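Have a look at this one before I ask anything.
What follows is part of the complex, with its chains left where they were.
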């Protein structure tokens, strides 16, 4: 039986990632066969299966309503690349594809299970790529940008000679720009093979990281200002949260770099020779992303140091006020206490000049104290 | 003579790992031959030796009561894989198996000695794998979950062409799901060879880590809340303990990754070609586990920082209260002290308006002090 | 449509780096073809295209006004190397060069996009090198040196057999020394081929780092003095800024090292055999630069430690003053308070000797307190 837990990653306020169909009992059977759902068509049909057939000159798109029937038909001759895209896939659908295309039961399990570590696996007749995409989406339809949530979406790609199957975790419209490019008749994407289509999807997914990182750049800039001006506890907690979010993002992005590198270096040339320079380009982008994340992480740890030293400085300020007040008034109080004593024989008490003189003493003492503190630089600001 | 020390790993409150039959005197003879126990059958018979013979079509299970007799009989022809499982093995039994199957005396010693670093060793006619498994078990039969103890159990596996021998440290039922899967007639595990059985055991052991890590995730979440809300010394000690427990878990899990990798890459194909994709799957899981541990370790060190800054902030709060109280009342006390002096000639003392005026001075001074602190932001909260 | 954002790198006060023509929408078409600007000649003509033709014996320099016409003419026979230099390149010009020299559309995109990570790419018929150069320039024409700004300028180089094309981001005169060296008739640069010219440009760019680092050396020395003498918040913020600037510089310089190494090791000998020792020399320089940066980074983190300990020491000083003042005067105040009590039957009050004795007590108490603090070393300085 399938569990469909939809929980946010633990403790992180702003990141939402799902967990689905994970094996629970240690020693359980691996593969998709043991999942009951894999053999029963789902009742509610939220799954959308679209297909695009194209060659350099033709293109045809549509939705698959009856999967079994559609797969039974042979692919038209003119088609150089057929691309299936399945959103929010159900084990049943994954299993149907597996039975038709004959991919490994573990591949089917990996498509089904969320989350997976991004990676590429080379099989005899197909390539399996699983990636995780980052995207800021508003927490509610009309929520302000500040409350947007970082969603992690898993995408699995299977590359056959002239078929590409992509499974996306959520029913959103992430491939829109690719669809648009495919429409153009002389588009480079139509001329090159299935490998180039895979590259285009990879590229789109990697490029999704840039706006996310820009938002983090803004957040860090805000935090830096806050820490420099008014270091509150909340700011520290925010720094702590950002640190963990960046740590998660790094864990998501880091293996993508390796995926692209392995695709670039694979020797059987399944991606197509023309696609190589483009893969190198994607590789450059992942390196850039990783470097930005690293520099953000450095910044975060620098912010923690700044915060701590700001707290120390504030303590210094507080102590200086306390010390100045005490050092000025405690001796004065003592002097006034002396002449508050009730001894019978205190000659000063009876003098006319005594009271004015004591005021002079008060003023001289205060002035010399303040001068002492001034010289120590405790009166000016600590800037 | 055998020592059977059962001590918990030092200082860690929640982890229990045994130490047994370790060589004590430097320069002592290596191997099992020097252990007296290896040649004397144990009196109390706590050792359970089970066997499972199976082929694609048949399966037969049982317990071995007389080991020498059982080993003397030839293996039935129909059997494709025979699996011995020995729980809480005694040197005598290990030695009996060694004499029959002819494995190296150092292998026998490694099976006997606890703890071992997880690793794989390739011999001419067999493969030796030693792993350590993690499991939360209640400290007493009906103890609440919170008091459960993390137990470390050592498992040794010897893979021959069609025989697998597994030695488990404790007499618990860790292979139950595997037994169940073996019962199913057309099960994949029955079709594939002994290598696949080894994989299934590895997989089960690796999967045991996930619930353990989930529990640590919960613990860390709790600790984070505690530190953010009420940072006590106890919380810090708990953080310290978790840090060390994670460090130990990492030392246990990290080499497993290498074990699986070496099995995946071994060139003589002892595991069977079909098993390769499954090993890659286990490898993925170990990578995931290692990554989770790393992110937990990062969290722990983040928590320490949070704790320290919370302590600093609390100090700031305390100092602010002290400074405000002192700065407000010390000058006032001084003024009251002035008019407590007993000078004869203090003109103010005789004025009717003097006492009300001094109250006005008190109030104005207090107000201006509070205004000063307000402007410095010392009166509001530090959030 | 082209965006031409000219923003300084975020948060860093002193570093200015541009961003131009970056792809914005994930999934957008890669390459230069999708950029509308690439096909429309720019209206305002800020682009300067210069060329230098030279052989061992002749040299001819000039500016290209009509690019299409110029490219259409064949290169004179006597020319062994032709060098195009284009400043602040417009997509249209880049595209024209691409159409003539047939370099890859992604190379064209990389020339156009700013910033790029420094790297070298080997194509069948050409080599593509992209680097980033550091230069301190006054923030305004006649601004004092202290307000100078660290500018990052991107330079792209394309090496063909006997043609070198260099694209520089800004219209400044960075190649002046190279021009001068080319004028000399028997100059080594005229005798060696196009590869040596590429080396000369690389060398000039790498050498630009040294004055920049020297300036940072001065800044660090100043900061060290400040921290040792008067550790202000501003100094800490400056340290924090320098840390981030060094971090950025490292990210710019580090990959240059690899670029030079790859050029040194490339096997097809496109750089020319004679150029090899010179490349090794540049490599040495990049290593030196990286080492200097690392030692500066170490210094910065040492400065942070120094700052924090200076703050702690200052706190100690403050506390010592407070403690001495309080410990001396609070007991005295108490004693004076005793004899300020209004009890009827206090025998001391009526004694003639009481008041002098109380003064003796005051003085003895103060002296013993000061002696106590003296012995603890609280009265001397903390040097």
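Lettered A, B and C in written order, each chain numbered from 1.
As a working rule, a contact is a pair of C-beta atoms (placed from the backbone, for glycine too) under 8 Å apart; a residue touches a chain by one contact, two chains touch by 3 or more.
The structure presented is a predicted model; accordingly, all values stated were derived computationally and were not measured.
All protein chains share one sequence; of the complete assembly in this entry, 3 are displayed, while the total copy number is 5.
Simple rule for what comes next: only the chains that are shown with their structure count from here on.
Among the remaining chains, none touches subunit A as well as subunit C. Of all chains shown, the one whose average CA position lies nearest the global CA mean is A.
The copies subunit B and subunit C differ by a rotation of 145 degrees on their C-alpha atoms, rounded to the nearest 5. Our note on geometry: subunit A versus subunit B, Cα centroid distance of 28 Å, whole angstroms. Separating the CA-averaged centres of subunit B and subunit C is a span of 45 Å. In subunit C, the positions touching at least two other chains are 340. Touching subunit A in their complex are the following residues of subunit B: 174-178, 181, 187-188, 200, 203-205, 207-208, 210-211, 217, 220-221, 224, 228, 277-278, 280-281, 284, 287-288, 291, 295, 298-299, 302, 305-306, 308-310, 312-313, 315-316, 319-320, 322-323, 326-327, 330-331, 333-334, 337-338, 340-346, 376-378, 382-383.
The touching residues of subunit A, counted against subunit B in their complex, run 10-11, 23, 25-31, 33, 104, 106, 109-110, 116-117, 119, 121, 123, 230, 232-234, 236-237, 240, 243-244, 247-248, 251, 304, 307-308, 311-312, 314-315, 317-319, 321-322, 325-326, 329-330, 332-333, 336-337, 339-342, 346, 348-352, 354-355, 358.
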